[in-house]
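Moving on, here comes chain A:
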Amino acid sequence: MSNQPSVYEETLKGIWRENPVFVQMLGLCPALAVTNSAINGFAMGAASTFVLVGASFLVSMFRNVIPKQVRITTFIIIIATFVTVADFSLQAFTPALHKELGAFISLIVVNCLILGRQEAFASRNRLPFAVGDAAGMAFGFTLALIMVGGIREILGSGSFFGIPLFGDNFEPWVIMILPPGGFLTLGVLLIIFASIKKMRDKRKLVQIES
Partner candidate 1 sequence: MEYIWIFVSAAIINNFTLAYFLGLCPFFGVSKKIDTAFRLGLANIFVMVITSVCAWFLNTYILVHAPYLRLMTFIVVIASTVQFVEMLIKKLSPALFKALGLFLPLITTNCAILFLALTQTSRGYNFSEGIFFALGAGAGLTLALVLMAGIREEAELSDLPDVLKGAAMSFLIAGILSMAFMGFAGLFSGA
Partner candidate 2 sequence: MANAAFQNEELKTFRHGVHPSENKERTSSRAIERIPFVKEYVMPLSQHIGAPSVPIVSVGQEVLKGERIADPGGFVSTTLHSPVTGRVTSLGPRLHANGKMMPAVTIEADPYASQRTQPQERPDPAKLDNRAFAKQLQDAGLVGLGGAAFPSHVKVQVPEGKKIEYVVINGVECEPYLTCDDRLMVERPEAVLRGTQLLLNNTGAKKAFIGIESNKPEAVESLRALAPKEIEIVPLEVKYPQGAEKMLIKALLGKEVPSGGLPLDLDVLTNNVGTTAAIADWFDRGIPLIERVVTVTGAGIPHPRNLLVPLGTPVSALIDYCGGLRRETKQLIMGGPMMGMTQKSLEVPVMKGTSGLLALTRVFQADTREYPCIKCGRCLEACPMYLNPTRLAQLSRMKVVDKLMDYNLMDCFECASCSYTCPSNIPLVQWIRIGKTMAREAQNKK
């Protein structure tokens, strides 16, 4: 246990090194389905953050009393509860946003990232670590969603978080806010990340050799 990373480290890893979307390929459906604008990405990220952190909190807290056989069921009940809460709250306080995200808020229930974190982390770690991990993952997830949403919005609508960037005459690349644009944006982002990693590895190799 001596080498265990600090809460701080557990939190940071989700942002880049183990980014749920770009590295772990988890929670892809919402990452693409609702990200035709930055604000949608942000909202989805925020809702997921609420659910992930909340569920991790409860699961970690009660990790020693939940019997193994029913743990998945229990996790799902807990997650579904938070999702329902999030769903109702969005519906009550930001109806317009809720209309945009539609069924995908409910679909957070089955987001493999959230269940996966409970199974892999929250149910095995002490409260601060669990919450730290959840917050980091959620932050990374939100960041990825904003990134994908932002790129799609900038090219597809000529704005960022609703603020026009290129003036009225901009010719939007409609494809970016259509389904193919989601796949293509994520695909291109992955290529860019892979290329960065490849270059870095090469540089490391050179350093080791010299």
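By definition in this document, contacts are C-beta pairs under 8 Å (C-beta built on N, C-alpha and C of every residue); 3 or more make two chains touch, one makes a residue touch a chain; residues count from 1.
If you want to know what made the cut, all candidates are chains of the complex that A comes from, given by their letters.
What you see is a predicted model; the values in this text were computed from it and never measured.
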| item | value |
| --- | --- |
| Interface partner of chain A in the complex, by touch - 1 or 2 | 1 |
| Residue ranges of chain A touching candidate 1 (in the complex, touch as defined) | 25-26, 28-29, 32-33, 76-77, 80-81, 83-84, 87-88, 103, 106-107, 109-112, 175, 178-184, 186-188, 190-191, 194-195, 198 |
